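One protein chain is absent from this view; the other protein chains keep their places.
Our next item is chain A:
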Amino acid sequence: MSPKTLYDKIWDAHLAHEADDGTCLLYIDRHLVHEVTSPQAFEGLRMANRKVRAPDKTIAVPDHNVPTTEGRDNPEAMPEDSRIQVAALDKNAKDFGIHYYPVSDVRQGIVHIVGPEQGWTLPGMTVVCGDSHTATHGAFGALAHGIGTSEVEHVLATQTLIQTKSKNMKVEITGKLSPGVTAKDITLSVIGLTGTAGGTGYVIEYCGEAIRDLSMEGRMTVCNMAIEGGARAGLIAPDEKTFEYIKGRPHAPKGAQWEAALAWWKTLYSDDDAHWDKVITIKGEDIAPVVTWGTSPEDVLPIDAEVPAPESFSGGKTEAAKRALEYMGLKAGQKLKDIEIDTVFIGSCTNGRIEDLRAAAEILKGKKIKVKRAMVVPGSGLVRAQAEEEGLAEIFTEAGFEWRLAGCSMCLAMNPDQLQPGERCAATSNRNFEGRQGRGGRTHLMSPAMAAAAAVTGKLTDIREMN
């Protein structure tokens, strides 16, 4: 047999049909659904009198729109348009008989945090969701990617997706990371190097010692932002850490099925002589704590750098950088560490897991914030409960942070958690686009520890210089 990459293996195991012209139908093992990109898909099913083909493989949770303040299970707490969307998901989940975690359920949270937490996401699976950050699930060695609403409807109706195969890219992070450098710095640094279109047409496999050393939470952070690099998906071969994380979760296999699953999962790695269409190697020690300065996730620099001059770029990027600096209210040559911030957001499917909260709390212990507003939004009700049990919630609130309920919140600002025009935010989320966190809002992306440090000092801060 010819050598294969991990992506090749998962692809081959899910090919349900291949037409003469090469068009493939890929079988989907898990379909995650949220309230914003699904109403039109369910409406399409109703209009065509179609059913959900595999309701037992379809899992829904409202996350994008929901308020993260207390009392939110009262529908009156939501603006009318959000309420209608969440109510539509309630009804669709019930009518079509799919798994559902409503707002009132402690297991509710961001769909990409709930899936792994509940054991829905397993190695070697195909996982899709009408959300670009579905790439997160790749951390388990699953082929996971975002789809549009038409494709959501297609998967609901047929449990398959029409696909053409992507190319294989290997991103290897060798050696050890330096102190203060996290999974977020890895994933941002890769995007800084390849650009936001660098991964277009590829599925990325992240490997190397620095990746193996990451926890499952860290691996999810890395894969989560594969989409920001333009890739269809990002994945990491499963290992003992993966199996340990999964074991005992509510929907993980048990008993003899666990043993059978484990035997197959252990075959899920890229063969030594597999073909790669592109290889990128970065030394772990060369990665610094980074922040973004502009309005694209590729606008990444080490925290001790200066705001770049637009003229230092070529092609259309010069104009884009000019526009970005104007939008961000920054000047070329300004030190990143001199940039003052007024808001801090810790949360999102990128960095809303327990380990992220621990890292931030570690910095905040016994300190007070110097910013106007800081909030922590745990990725799920269970993450929140665990953080409370570990005493982290107390550290956050004593420092001056708002301690919120689970949801997407200020990552995309569809709910009331938004920046005002001109406000500048240190955020652990994944996108710094114009208007992303609120019209006119300015976003700097970074790791949870760096965001916490910024909250304490009131400006972008080098975590390595914190006591």
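The rule we apply is simple: a contact is a pair of C-beta atoms (placed from the backbone, for glycine too) under 8 Å apart; a residue touches a chain by one contact, two chains touch by 3 or more; residues count from 1.
Following the convention adopted for this analysis, contacts and distances are computed from a predicted model.
Going by its UniProt record, the hidden chain of the complex is named "3-isopropylmalate dehydratase small subunit" among "Ribosome-associated ATPase/putative transporter RbbA", "Simple sugar transport system ATP-binding protein", "ANTAR domain-containing protein" or "3-isopropylmalate dehydratase small subunit".
Although one chain is not drawn, the whole complex shows that of A:G71, A:P179 or A:G316 it is A:G316 that touches it.
Contact with the undisplayed chain is limited, among A:H275, A:K335, A:K368 or A:R439, to A:R439.
Touch with the chain that is not drawn comes from one residue among A:L6, A:A60, A:I98 or A:L122, which is A:L122. Of the candidate positions A:Q257, A:T281, A:S312 or A:T397, contact with the unshown chain belongs to A:Q257. The chain not shown here touches chain A at positions 13, 15-17, 19, 21, 23, 25, 27, 29, 36-37, 39-40, 43-44, 48, 50, 53, 57, 64-65, 81-82, 84-85, 88, 122, 124-125, 130-132, 145-151, 153-154, 157-160, 162, 164, 195-197, 200-201, 227, 230-232, 253, 257-258, 260-261, 264, 296, 298, 315-317, 319-320, 323, 412-414, 421, 431, 433-436, 439.
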